[in-house]
Structure formats: C-alpha cells, structure tokens
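Heads up, one of the protein chains got dropped from this complex, but the rest are sitting where they should.
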Amino acid sequence: MADEVLFELLHYEIVSHICNSSNEEDKASSISKLEALGYRIGLSLVERLTKDNPRFKDDLDTMKFICKDFWMTLYKKQIDNLRTNHQGVYVLQDNRFKLLTLISQGKQYMDMAPRYLAMPCGLIRGALSGLGIVSVVTAEVSAMPACKFQIQIQRL
Amino acid sequence: MSRQIGRSVDPKKVSGELFTLTYGALVSQLIKDYENEDDVNKQLDKMGYNIGVRLIEDFLARSNVGRCHDFRETADVISKVGFKMFLGITPVVTNWSPAGDEFSLLLENNPLTDFVELPDGHSNLSYSNIMCGVLRGALEMVQLDVDVRFEQDQLKGDNITEIRLKFIKRLEDAVPVGED
Partner (left out) sequence: MTIFNLYIFDRNGTCLYYTEWNRRNQSGISKEEEFKLMYGMILSIKSFCSRLSPTDLKDGFLSYRTSKYKLHFYETASGLKFILNTDINAGNMRDNIQQIYSNIYVENVIKNPECKLGQQITSELFQTKLDDYIRSLPQFATKLS
C-alpha cells in the first residue's frame, strides 16, 4: 500500500520527464510514449487483478469490470457513465477524473490535459488487451475535471 | 453483477501493485532511453528530488511535525512518520556515526521492488534510486543538505536494503540583497 499523494506525484513526474525530454515537434511521440507506458502497466495490473476471477461473459461485462473494479483500483472511484452503440464503441465518462481535479476546474490549462490522459488511455487499452480485447482508446475533455474515454474495439 | 475483488479500501492509499508496476515501467523506460546505467540512476535521483520537494509540503501539512531539534530527531521522523505515511513501512534507524552526522535506514521490505527481479547485466543500476532523490529533496526544503545513497540492496543479493544518509550542512534562509 502506498500513499496516493506519492503515487500522483510519481505519475506527474513521469509525465513531465517524458514531455520535457523530447523536442517541441515531438509532442505526439511523447504522448504515444506515455500511452505505451500505461499499456504495459495496465496489462500486468489486470493479470493480477483478475487471476481469481472467472472469464467475463462478453464485451459489455468486461467494460463493466473496467468501469468498476479497474477504475476503483486506479482512481478510487467508479466511472460515472457507460454508453455503447452496440457496434464496438464504448464511451466511459468520469465526471471528476482524479488526475484532473487538482489541475483545473474549467478551461485553464486545457492544452495540458492530453499529457495527463495519455497514460490512463494506455492503462485501459492494456487492461482490455490482457482480457483478450484489442482496442483503440482516446480521451476527450471539454471542461476539466470531467473527461470521456472512448474505446473502439478492433475486430480481428 | 459486480465482481468484488477483496481489497481493503483506504481512501488515501493506492494498491501496492499499481504503485510497484508504475515505478517498474518508469525504470524500464529510462533503461531504454539512456545507454548508461549511471545516467538512469541520476535521472531517477532527479525525479525523486522533484517529488521530494513537493511531498514534504504534504507531509508537513498532514503530520503537524514542526522543526526537528537535531539530526537524530530527523532520522526518527523520517522513519516513523515519513516512511510510515507514504509507504506503510518503518525502516530501522541504525549505524550512527560517532559524530552523529550519519545514519542508515534498514528496509526489510522495499515496496518499490515487490515482485521485481533484476535480470543479469544490470550491476550498475540502482533500481530504487528515486528514494534517495525524494529524501534529498524533502530534507533540502527543511534546510538540511543531506547526501543520500544506497549502501546495500536486496535486489543485488544483499541481505537487507540499506540507505545511508549523511548530514552535510544546514541551509540558511535567503536574505535579499541590501539586507543585513
């Protein structure tokens, strides 16, 4: 058990290290680096979280796990709203996303939001991949600290 | 139906696995980014420092600990309040130098290295080096210039993990130009 402040500061420091060590034009690459880092963490974490659990019965069941238990482990709360078009697209809405709540409650620092969402996107993609679902995960913010994660399942 | 995973829910704590995995991912990223493992150690120390200078304020705000009278009291507070609060462990304070300006923290369980195994060929890597930076940064903010390094590390086959802290000097408040 570690203290959450320590964990948040570690996350922020990783973000600042990766974003500041690359050049200005390299913004996209630092975002994808953060995403890949999150992916690896998500993959290992979900293995540990689900080792005693039976398989999930379908995609929706898996998404519910992400919204509840997985999110709880990561951010101490559940996703507030889950929607789907029943064609492989899921939208997870967090009204007070943990990593954004202390940064801003409005439009200030908006251009910085992608930095703090890259690792969480990777965490979701990694966890899903560990549960046998290949996906693309993106995040969208219109006013902090609310945030939407869109998951697009890739059929192979 | 919701699947319950039996985890104690302390609102101020995160799962140890998440923490250890996140730290592990950072270290492997740095190993990829730098050719030299000394540079990885330096980078970890620097990142730890940046964390330490912020963490100390949270520590002061939450613990209500005031200024320590001497280095022995500082050692006690680091172990019993600081480590306890942030990592849930209480390292043993020991191996004082005769002058009382150096001591060791002994960690039986290092939460950063739970289920971590160092592959061969990383003899120069100080895996948990971020801790040195955190301690250095935090202490600097309370006017203590302290040298911090790993003396022994279970990851490298030692029996115990030992962090050595050496007091260098007390830092003074900045006095603006033109003042006495």
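First chain written, first letter: the chains are A and B, and each begins at residue 1.
Just so we're on the same page, contacts are C-beta pairs under 8 Å (C-beta built on N, C-alpha and C of every residue); 3 or more make two chains touch, one makes a residue touch a chain.
This is a predicted model, so every value here is computed, not measured.
Engineer: Pick from A:32, A:81 or A:105: which residue touches the chain that isn't shown?
Structural biologist: For the chain that is not drawn, the touching residue is A:105.
Engineer: In the complete complex, the non-displayed chain touches which residues of chain A?
Structural biologist: Chain A touches the missing chain through residues 5, 8-9, 12, 15-16, 102-106, 108-109, 112, 116.
Engineer: Tell me, which residues in chain B touch the chain that this view leaves out?
Structural biologist: 53-54, 56-58, 60-62, 65-67, 141-143, 173-176, 178-180
Assume only the chains that are shown with their structure count from here on.
Engineer: If you average the CA atoms of chain A and of chain B, how far apart do the two points sit, in angstrom?
Structural biologist: That gives a centre separation of 27 Å.
Engineer: For chain B, which residues are in contact with chain A within the complex?
Structural biologist: Listed in rising order, the residues are 2-5, 7, 9-19, 21-23, 25-26, 28-29, 33, 43, 47, 50-51, 54-55, 58, 85-88, 111.
Engineer: Which positions of chain A touch chain B when the two form their complex?
Structural biologist: Touch residues, chain A against chain B: 1-7, 9-11, 13-14, 16-18, 21, 33, 37, 40-41, 44-45, 48-49, 53, 64-65, 68-69, 72-74, 76.
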